[in-house]
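Report on the structure given below.
Complex shown without one protein chain; remaining protein chains in place.
Our next item is subunit A:
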Amino acid sequence: MTGKALEVRSLTKKIKNKVIVDHVSFEVEKGEIFGLLGPNGAGKTTIIRMIVSLIGRTEGSVHVNGHNLDGEFKESMSEIGAIVENPEFYKYLSGYKNLLHYANMARQKITKERIEEVVRLVGLEKAVHQKVRTYSLGMRQRLGVAQALLHNPSILILDEPTNGLDPQGIREFRDYLRSLTKEGISVIVSSHLLSEMQLMCDRFAIIEHGKLIHVSSIDTLKEADRAAQNVVFEVSDSDQAIHLLMEHKLGAEAVKSGNGQFTVSVDKETIAAVNQLLVTNQIKVYGIQLVTATLEDRFLELTGKGRKEEEASVLSS
């Protein structure tokens, strides 16, 4: 139990016999940014809402920093700071009063200095005494982060945090999350945007149809890609080149792709070997280009597989 910021065990949600979330388990390390990735309606939000106890669990357990959410509700919730979807505030109150409101609800005493510190942290000093009604979406987002951080939680849970932020805002947000983790705070973010996850997270889980179908760190994914990458060669005679490659059993299935180009799946060392082979056989090499398999491809591959498996199980049942 120690060392884990969050432990989720076989989390399940059924509504009228319809399974929304199906035995999802994962762990989040301290100081880690963990992503929940999946298309809309996959059950990410339901998972998050079960963790923050907005909705009941049909099955499963949640431990926050070693506290069981069932037995030690107050202790668990004290460790959590969250924004669930768009941060909503009491629009008729000022930003400061909104923060005061949440500060009053914390278990420990939150001083005025702490509120001011958090306000400075998110850069809302100028607007904090204005009514929230006048805030832009970006400002509300920042106020949302402020209320989530007020009570020094050990884990920050953000549901679709970058919804409605402009690219500049997203970038700042990302850098900000990164700086938080340096202080030992763990972060869970959910998103349906893969590119965002790629930039933001240390590890992420892919959720599809309420099931967790893959947990992986982005780094290992990249490593795996490095093992065998698609490489495009531009040469003077592609037919002869493909013939040569087959003869020397270099790479797998070289495919001609027109205009004197061919694509072959090889690892790093083999690229050099192929190049040498071609040059020694008087084939001019004009260009060698890596086709990086993007996470997007992997994502589609994985979720596509998930779907097929589910269809198969439906057929067999």
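We adopt the following convention: contacts are C-beta pairs under 8 Å (C-beta built on N, C-alpha and C of every residue); 3 or more make two chains touch, one makes a residue touch a chain; residues count from 1.
What we mean here is this: contacts and distances are computed from a predicted model.
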> The chain that is not shown, which UniProt protein name from "PadR family transcriptional regulator", "ABC-2 type transport system permease protein", "Isoquinoline 1-oxidoreductase beta subunit" or "Chemotaxis protein CheX" does it carry?
Replying inline: "ABC-2 type transport system permease protein"
>> Can you tell me which of A:Val28, A:Ala82 or A:Ile115 touches the chain that was removed from the display?
In response: A:Ala82
> Looking at the whole complex, which of A:Ile55, A:Leu137 or A:Val215 touches the chain that is not displayed?
Replying inline: A:Ile55
> Residue-wise, where is subunit A in contact with the chain that is not depicted?
Replying inline: 46, 49, 52-56, 73-78, 80, 82-93, 97, 100-102, 104-107, 147
